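Worksheet: one structure, shown below.
Excluded from the complex is one protein chain; the other protein chains are retained at their positions.
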Amino acid sequence: MAKTYDYLFKLLLIGDSGVGKTCILFRFSEDAFNTTFISTIGIDFKIRTIELDNKKIKLQIWDTAGQERFRTITTAYYRGAMGIMLVYDITQEKSFENIKNWIRNIEENAAADVEKMLLGNKCELNDKRQVSKERGEQLAIEYGIKFMETSAKASINVEEAFLTLASDIKAKTEKRMEANNPPKGGHQLKLTEIRTKDSWLSRCSLL
Amino acid sequence: MSDDLPEEFDLIVIGTGFVESCVAAAASRIGKNVLHIDANDYYGDVWSSFSLEAFIKLLEQPSNSLRNGSYTWHKSTEQEEQPVTSWTRESLLEKSRRFSLDLSPRVAYCAGSLVQLLIQSNICRYAEFRSLDHVCMLYNEELVSVPCSRSDVFNTKTLTMVEKRLLMKFLTACNDYGEDKCNEDSLAFRGRTFLEYLQAQRVTEKIANCVMQAIAMCDANTSFETGMQRTQRFLGSLGRYGNTPFLFPMYGCGELPQCFCRLCAVYGGIYCLKRSVDDINWTDSELLVSSAGKTLRAKHLVCAPSQLPATLATHFGESEPRISRGLFITSKPLGNEELNKGGGGVNLLRLLAANGEREACLIQLSHYSGACPEGLYILHLTTPAISADPAADLADFAAQLFETHASQILLSAYFTIAAPAAEGIANADTPILCTAGPAYEQDYDAAIENARQIFSQLYANEEFLPRAPDPEEIVVDGEDPSALNEHSLPDDLRAQLQDLEQAAQHMDIAD
């Protein structure tokens, strides 16, 4: 029962390879940026707890594990996600064009009410820019979602983006709880303590 | 997508079914360079789940591993009911994506091999499960819930007080059995059947039925030891998650292979779907896979029988019917309100054919399983195939279910899952390791054993799926492993320390 947070939100990062999803993840969770290469082998999500209106919110942010490379993201990746960061690289036109495909993918696999946000990353590389800020804004308006330009390297807007997404999810969650309509959930398997042979009886006994 | 795919691997795995995915994950986990491909554009092969539309399309296109498919739409016979609830083919297809229709559905024991493997490997973080609501049996043609846990026994109205005591006493004895090998019972009943043992315990007929049909899942020929083992497996799985000893994966069993694939990818495995293999050749030291005009080289190769290139399939023997499947979508659950509280239970029922020699397993799914829309139910019927006609194989069982229990079937479908016989696979004279294909079983014992055995053939001295560390345990490149990262502190402590620092700057307080 010892639980140190009020809400747990599962967030996803989605977008083409090389747009900087992992860097955004590490900037937000570790406040670190490694220009050479961050070895992400074995790391499939990072956790950071934030505080919003006196509520502790544990954000569990999942990375694609390279399965975006050949568009083989498993449907299971989308299960239970409450928020999705769609990321493109402002210096790669193609990554921006592909956002539409990713949104279609999300619509097919994620929950209908998942909160989405669009990020144009690497905004510190203005001289190599291929996608204008206006086009990003326009696309976001088209899909009715929020938009920000970020830089994981220069630490611009990364914190803000996650806080915005989290606070939108929080508002939605609380609204649903007020309507007394809590989400139905299954069991997450946990390594419970070794049980005795009589656990199926679970009795209390003084004798 | 003629791509930047590397061409050399430690291991290439073909097919993303349960067993292949297990092997791929295990190899990647110990640092092997893995390529995992599948001819289909979806994960899971014959272990996959489908939307309604995709499922119907699949039945129309027979393949090596999935054949004899047929389906029938039924008109709703419900007339007196309000038309709002009456479903049509169109309204079902509109919700096509809300369905996860399994080809190979199963339940898992809460302390069984699958759950143990998922927990031990930490793959459990990718999956979520629904605890089954009821384990049922047919008693006097009536579908009744079998009391599983102690609180079930306490609450049930179907047993008398003395019967409750007898059942509990019997189960306790089974639970304690085995601690003492020279126990009287084990000596007296060695070599005899479990049914004989049960009869010797002076239990009533109803209790005998509960135990034989649902708890020990035995027939008249099951040996005493096997019956005991199964009863213990059932009891050992109680009291962990929910009220019954069984779990069903949320959104269908097709999620499970994907969980293993995710782990494989997290450890660097590369994934390509919609990539068929034209041919496989080999030298003494490596295998050469021709695929999409490219030649991929690997030290080892594991392949699902369903995805073997035609040139090689003959080495492994002819594919033959293995499992006969029935799948029904209905607008009314089986059994009474008690069995389907709150809009439907996720229930399990083991059926025996009239002659007692064949059995089938029925899994009823409601929207709580995440596998179908609210108000609809999926009934999965599975039996070992005895012919190439799945409907005929299942006729006896379907009759037991639908003749006496009015049910609003909207769609009925039948198909056969086929695979080469185990001997054929074992005797093939190639360096390709072929997986076994799904077998009729509760839980995933045989499938996991198959994966384990292939893995140990590949990497004899390596551990099979050791625990994957949690992200916070992993040392990122360039980090001092014993340094205390500010982000790893609890956030309130972090805030407090920041306050302290500020205060120290202002007031020069030393500690």
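Every chain is named by a letter (A and B) in the order it is written, and numbering of its residues begins at 1.
The rule is simple: contacts are C-beta pairs under 8 Å (C-beta built on N, C-alpha and C of every residue); 3 or more make two chains touch, one makes a residue touch a chain.
Everything that follows uses one rule, which is that contacts and distances are computed from a predicted model.
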Of "2-methoxy-6-polyprenyl-1,4-benzoquinol methylase, mitochondrial", "Geranylgeranyl transferase type-2 subunit alpha", "Phosphatidylinositol N-acetylglucosaminyltransferase subunit H" or "Ubiquinone biosynthesis protein", the UniProt protein name belonging to the chain not shown is "Geranylgeranyl transferase type-2 subunit alpha"
Of the residues listed, B:165, B:190 or B:341, which one is in contact with the missing chain? B:165
Which residue of B:191, B:293 or B:481 touches the chain not shown here: B:481
Which of B:61, B:140 or B:155 touches the chain that is not shown? B:155
Could you pull out which residues of chain B are in touch with the chain that's been left out? 30-31, 33, 150-151, 153-155, 161-162, 164-166, 168-169, 202, 267-268, 469, 473-475, 481-484, 488-489, 492-493, 496-497, 500, 509, 511
Residues of chain A in contact with the chain that isn't shown? 1-4, 39, 41-42, 54, 201-207
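What we mean here is this: only the chains that are shown with their structure count from here on.
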Taking each chain's centre as its mean C-alpha position, how far apart are chain A and chain B in Å? 28
With touch defined as at the start, can you tell me which chain A residues reach chain B in the complex? 4, 26, 29-32, 34, 37-39, 41-51, 56, 65-67, 69-70, 72, 74-77, 79-80, 108, 184-192, 195, 197-203
Which residues, counting only chain B, touch chain A once they are in their complex? 1, 3, 5, 43, 97, 115, 118-119, 124-131, 149-150, 172, 175-176, 235-236, 238-242, 247, 250-251, 255, 258-259, 261-262, 265-268, 270-273, 368, 370, 468-469, 471-472, 474, 476-478, 485-487, 490-491
